[in-house]
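The complex is shown incomplete by one protein chain, all other protein chains being positioned as in the whole.
Labels run A and B following the written order; every chain starts at residue 1.
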Amino acid sequence: MERRTRILRSLGILATIGVIYVTLVFLAPDQYYQLMLTLVAVWAVMGISWNTLSGYSGLISFGHAAFFGLGAYTVVLLQVHWGITPWIGIPLAGCVGALAGLLIGLPSFRLRGHYFALAMLAYPLALLYIFEWLGYNEVAIPMERTNPVAYMQFGDMRIYALLAFVLLSLAVIVGVLIESSRFGLSLLAIKQNELAAEAAGIRTLRWKLYAISTSGAIAGVIGGFYAVILLVVTPPTVFGMLTSAQALIVTLFGGISTVWGPVLGAAILIPLSETLHAELGNVLPGIQGVVFGVAIVLVILLAPEGLIWKLRDFAMRGRETDVEDRLSAADVADPGPLPDRPHALTGPVLLQVENLSKSFGGLQAVQDVSFDVPEGSVIGIIGPNGAGKTTLFNLLNGFQAPDRGRVVFDGEDLVGLRPSGICARGIGRTFQVARPFRRLTILRNVLVGAYVSAETDEIALQHAREAIALVGLEGHEDRIASGLTSMEQRLMELARALASKPKMLFLDEILAGLGQTEVNRMIHVIRAISDNGTTILIIEHTMQAMLRLADRFVVLDHGALLASGPPAEVVKDPEVIEAYLGKRWRDRA
Amino acid sequence: MILSENFLQALAAGLMVGCLYGLMCTGLGMIFGIMRVINFAQGDLMMLGMYSTWYMFAGFGFLAFLGTYAGPIAGALLTGPLLFVVGYYMHKFLIVHVTGLRTSDSEGEGHYAQLILTLGIALILQNGGLILFGSEPTSIRTPMSSSAWVIGPLWGDFVEVFINQARAVGAIVSIGVAVALFFFVTRTRLGKALQASADNAEAAIYMGINVDRAHHIAFGIGTGVTAIAGGLVAFYYPFQPYVGIEFVIVMYAGVVLGGFGSIIGAFWGGMIIGLVQQMSTLILPIQLQNTAIFVVFLLVIFLRPQGLFGRNVERV
Partner (left out) sequence: MTTRRTMLATAAAVAMTLPFGGAAFAQEGDPIQVGLIAPMSGPWARQGELMRLGAELAVKDINEAGGIKALDGRPLELVIFDAGDSAEKAKNAAQRMVSQHPDLVAVTGSWLSSFTLAVSEVTERAELPMLTLSYSDQITDRGFKYIFQMPMTGTNQAKNSLPALMEVAEAATGERPKTTGIIADNTASSESFAQPLRTGEMDDLGLEIKFDETFTPPLSDATSLIQQARSQRPDILMMLATAVPDDKLLLEKVNEFRLGGGRMPIIASGAHIGAPEMVDNVGPELMEGVMSVVGNWGAKGQEEIIDRFKEATGEPWMTQDSIATYGDIQVMAYALEQAGEADRKAVAKAIRSIDLDGEGPAQYYPGQKIKFDEAGHNVAADLVIIQWQDGVPVPIYPENSAVAEPIWPQQ
């Protein structure tokens, strides 16, 4: 439902742009300006292609010219060698692009960050030299005299401009569909934190391969079309650095991670640079590149997410900070003491930790820790700084492998499973540093989590709404994450973890940095989650709030289990007091 | 006989070009290897080094009085301080916004801002260079570039190896500069401070080092050293404003091959790339010479991203 409104709204914007575009095409004084409009559409499509991979997934590609160039050569070589018309050649160019995406993606996705970007840089440059060596240093589209239309050859430049717009519309629709589906949200989750995404059960490699082949297909199609208007295809034109750079620049300038960003970027930058080149090209031959360079330096320094977001922030400035939208004071007020739960620890054992040990070099980070977590309970793992809490947590999550010991969940040993496997068995988690998708609404943030367990998008939406209601953010679904208070962000994070319907939830220092009333509020929410049937394991440094929340404490010190038992008893344990406060306090106690 | 001569010739060229690439990589090693800043504009800063050498020796010609050997060498060496200043301020006013402590908490975003910002700088330098210098290839004309020292005849009368003077001189100066840099970084107080702040900024702050300034200096040195290499390359290589892109891959390949954080490693990495480039002509057509480098580069990052001489694995 939400998705349908988004798509309809996007189609409305597209139609408006279409009207403006077509009007401009018919007002353009000569072919040169019609060509310029065609190029705006071409580079907007190229930007959308780049965005599909790099904008959403955060894997920066410097090599989109590879797909573009392969597309262009597919079309021109098919026509030269076999007389195949571009009407068929362009769709085939899309297939070649998609295939190239897969072939490049499979090895390259093992790389991250810098390495991925550098590897991507090498592909088009290697292709450039290979095509020159093959003797394809200039290949012209053969002129068709008998039936030019059948070969996409028109005397009227305006027809090319309109064709370019058709391709742009297709690319925009693909982009909007991606953005509003689990595909787009999964890519965003990868961009935010690939490990966390993997931990949240997202099959990152698969989505990345989908992204690069979709992206490659779009670039291949538009490269093929470009060959038709280019007439003569040369390797530096289609495989050159500027081609890759231009795709990235129109996107970053316009706005990253949104389909409209490249459109806006191309609409501004292409006419600007073309006009400058035409007016000043004789005197200042590189002016086009300088304009692009300055544009992206300014964008990175002043509006790192691109113009469209900056404009949106500006337009939203009045509304976004509306204080009444926020959780009201009453919402966050202390709802009073928690009711006792005498039977909380009587359930069957859900998680069993046995003799877990891990050492780094000579340092024993976790030694011989054992404890049980009964179903339906809230267990607090506490301990002073450096006690080994985080290491223990990472062992339980599958981020690190223990040297010894077992972690049995629901009758199955988790040791040796990857984070995504552990997640798939019904364990959700939150991260100490919350990283929401700032530009998305609460609902869409939570949806990312919901997709893991949900078969269909409808079920995912339902799970997301339930999770939001459980943490008390009902009625706030459509607020943008960047406008949330840190309390609201925590709640959203919690909802995201809940949306995958886990049997058990690991919470990493979820109370850290909250004010007193907020802590009160949060422990009520956690209790509510627990009452709803989810077993909870919390790591916390501070003890006070946990006294009320936890059914049992597991105290660690120097990697070893120091004490375990009901909170009220554990805090009176002299050894625990010593560990937390030093010997002096123990004596006073 | 013919084969052995071709082989020796390619080997000699590879070793000489390798020294020059090694010096280039050493400069990038300071920036990418140690500071982890991905500077896309490194090749274009090198291009500035080439032009500045050319202007000093031929364009404005105030070093021409030193003659055709000492003149270009002095030009290349003086280019170092000049581009040091460029690099220092480029880092101070631009790069610093997307690197270092400010972005250390935002993993993905930090990388990408660096890549894009330096790409923007690269475009400005390339195309600004086109406006300032024109697109015609320029070269530093000395008798060095078209004369050779001949080794041989070996094995009877036929086999002779021609050691191009411009390359040989460039290679020798490269080794000198690389050794000087190595001693500066490992033996001097300032050098150690630079390495400490580049390696682990937080620790360096506790040691009382002005980390921001140290980063500016390290970036400046990296720029200057690569620029010197550019000046030396210009002795035998015609250049134009777009020349940087040809060398960016060479440099990154060398640094990655040599391993992060090691200045000596970066030099050897560059040397290997030089050898690959020259020796590849023995079996591949000349048009695929650069493709050979790209293939080696891809193999290295796929198979051994920590490099051959690396002391640490990429941080996750």
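Keep this in mind: contacts are C-beta pairs under 8 Å (C-beta built on N, C-alpha and C of every residue); 3 or more make two chains touch, one makes a residue touch a chain.
Note that the structure is a prediction, hence the values are computed from the model and not measured.
Taking every chain of the complex into account, the omitted one touches A, B.
Only one of B:89, B:162, B:184 or B:302 touches the absent chain when the whole complex is considered: B:162. The omitted chain makes contact with just one of the residues A:16, A:137 or A:456: A:137. Which of A:278, A:298, A:363 or A:528 touches the hidden chain is settled by the complete complex: it is A:278.
Remark: the omitted chain is touched by one listed residue; of A:57, A:234 or A:530 this is A:234.
Considering B:127, B:240 or B:262, the position touching the chain not shown turns out to be B:240 (whole complex).
Chain A residues in contact with the hidden partner, per the touch definition given at the top, are 29-32, 35, 129, 132-133, 135, 137-138, 140-143, 145, 155, 157, 230-232, 234, 236-237, 278-279, 281-282, 285.
Across the interface with the omitted chain, chain B contributes residues 2, 5-6, 9-10, 13, 134-137, 139, 145-148, 150, 162, 164, 236-238, 240, 246, 278, 281, 285-287.
Convention: only the chains that are shown with their structure count from here on.
A straight line joining the Cα centres of chain A and chain B is 35 Å long.
Contact residues of chain B toward chain A in the complex are 32, 36, 38, 94, 97-98, 105, 107-109, 111-113, 115-117, 119-131, 134-135, 241, 245, 248-249, 252, 256, 285, 287-291, 294-295, 297-298, 301-302, 305, 314, 316. Those residues of chain A that touch chain B in the shared complex are 58, 60, 62, 107, 110-111, 113-115, 117-119, 121-123, 125-126, 129-130, 132-133, 191-193, 195, 241, 245, 248, 252, 284-290, 292-297, 300-301, 304, 433.
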